[in-house]
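See below for the structure under consideration.
Heads up, one of the protein chains got dropped from this complex, but the rest are sitting where they should.
First chain written, first letter: the chains are A and B, and each begins at residue 1.
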Amino acid sequence: MTAGARNALLGAMGIALFLALWETIGQLKLAGISWPPLSAVLEMLTDEGRRPLFQRALVATLQETAQGYLWGTTAGLALAALAHLVPPLRRGSDRLAAVLNSVPSIALGPIFLVLLSRDSTPAAVSSIHVFFIVFVSMGSGLQRATPAHRDLFAVLGADRLKRFWRLELPAALPALASGLRLAWPAALIGAIIGEWFGASRGIGILIINAMQNFQIVLLWCAVLLAVGASLVFYGLLTLLERAAYARFG
Amino acid sequence: MAGGASITIDRASKRFALAGSSEGVLALTDLSLEIAPGEFVAVLGPSGCGKSTLLRLVASLEQPSGGSVSIGGAAPGLVSARHALGVAFQDHALLPWLSIHDNIALPFRIAGRRVDEAAIARLIELVGLGRFETARPRQLSGGMRQRASIARALVLEPEVLLLDEPFGALDAVTRRQMNVELQRIWSARQITTMLITHSVDEALFLADRVVVMSGRPGRIVREVVVPFARPRAPAVMRSEDFHRLVDDLTAALEVPEPESSPPTGGEAIGSVTA
Partner (left out) sequence: MEAAASKRPLLLRLVEDYWGILLLLLAWQLWVVLNRFNPIVMPTPVAVLGDLVDHPMVYVRNVGITLAVAAFGLIAGMAVGTGLAVAAWFSPVASGLLNPLTVLFSSVPVVALIPVIARLLGYDTSTVLAIVVIITFFPSFVFASSGLRSPPPGSEDLFRVLGASRLSVLWRLALPAAMPNLAIAFKLAAAHAILAAMVAEFLMGTSGLGYLFAKTKSDFQTEQAFGASVVATVISATAFLLAGLVEKRVRARYA
């Protein structure tokens, strides 16, 4: 058996072991009633009657996350490119990004509530998370072009913008792709926290309601939904990252 | 005062698995070589002919697919387990987080022995790094790093010294200086040494015996006993005899199979992509 196949097998066993452990702890009530068996959670998750509830929440959260992801990416790319092309702005934008990233998400909620609307708040909180990751990864990516290549462009008489488009931007794409992958779970977290500040639906709302009403199984269902929403897109973005490394890395 | 152990390579072969090929790569075939205690043998050969593979077999970094390798009658793995091998690679492999002194002291620590400061000081002096004990590898030039890695290879007074193109990354002038230094260091101890190199000059200047390998699968096609008396001055490289031997060995290197080709049939693989 090759090393790759053995690792895949071991990995699958690890995940199976984890799921079995989850089920057993739940069945035997080892962690009390707050830990339902996996089967109970899956049963509720696939229950026909609850399908509309879950679907609404999932769609709402995914929409907000996608919106925040788009805004955050745009803002992160714009600021990174600006700081790169206008070096005097560099230090200030680094600091701005670090401070924005340090504002607690729970404090962002109330601000956006006033600044925007109830229903845009999740996307806005989410966009701040994404903005930082994209800004940092793009910023470091833009530095990856080697001195030899820069010299080459200088000798060929390329101006600042040509060098940016034809050299620095392509060289930055792998790092950017890594950033885009990492940004998705962060975007989802932002959306979920944003929902706590009065959104009308979403996974975050489901989580809070279930927690406050002691609906344990429902709470776990909501968490699983969030995990699923994270994993699917994280996986897709990993593929994108691989492609970027293969082509530009 | 010959030090060290003998090396016996007896009809060794090595086949590597290669993705997309059921046969793999036959790197060495049926190679026999005997190195006497305290002898200095240099191995020449075209790129990819299996020189590093040969050295890695002796270092027990690889196991032979056929035949056997032994050091002083024991399996190489046992010899390395009792910390009796010294090695320097083309890439110096100094640890970036240790000072030059601590890099050279590393073999003592790995062997769990008391660090012999006097021996380290002597070696640092010998390789001319006296002022750089506390420097980090990255603060040194390429040649200085190589000297540090050679000092590290010698510090335990090994039974066998294995050098895989230790000067390959150096410019011609530094390389010549390093050759002179290595000869000086080696003469003081006369440890059994196997030196892999691409440079015919280097091989002839340093070794008691030079072995030439053929292209893949690697085997020995020529052996030359170097007649020059030790210690050798760099002037020996300008002598008539030296030039004749250089020409001789260079010719052997250029013609892959000067003798009748052994029966390896269809085993060699036409093209191997790295």
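Keep in mind that, in the parts below, a residue touches a chain if its C-beta (ideal position, glycine included) is under 8 Å from a C-beta of that chain, and two chains touch if they have at least 3 such contacts.
Everything numeric here is computed off the predicted structure, so don't read it as measured data.
Visitor: Where does the absent chain touch, in terms of which shown chains it meets?
Guide: A, B
Visitor: Among A:V59, A:M211 or A:L239, which one is in touch with the chain left out?
Guide: A:M211
Visitor: Can you work out which residue in A:L42, A:L70, A:L96 or A:L152 touches the chain that's missing from view?
Guide: Touches the omitted chain: A:L96.
Visitor: So one chain is hidden, and I want to know which residue out of A:N7, A:T24, A:S117 or A:S200 touches that hidden chain in the complete assembly.
Guide: Considering the complete complex, A:N7 is the one touching the chain left out.
Visitor: Please output the residues of subunit B touching the missing chain, sorted low to high.
Guide: Where subunit B meets the chain not shown: residues 56, 59-61, 80-85, 87, 89, 91-97, 106-107, 109-112, 156, 162.
Visitor: Residues on subunit A that touch the omitted chain in the whole complex?
Guide: Residues in contact with the chain left out: 6-7, 9-15, 17-18, 31-32, 34-35, 88-89, 91-93, 95-107, 110-111, 114-115, 184-185, 188-189, 192-193, 203, 207-208, 210-211, 216, 219-220, 222-223, 226-227, 230-231, 234.
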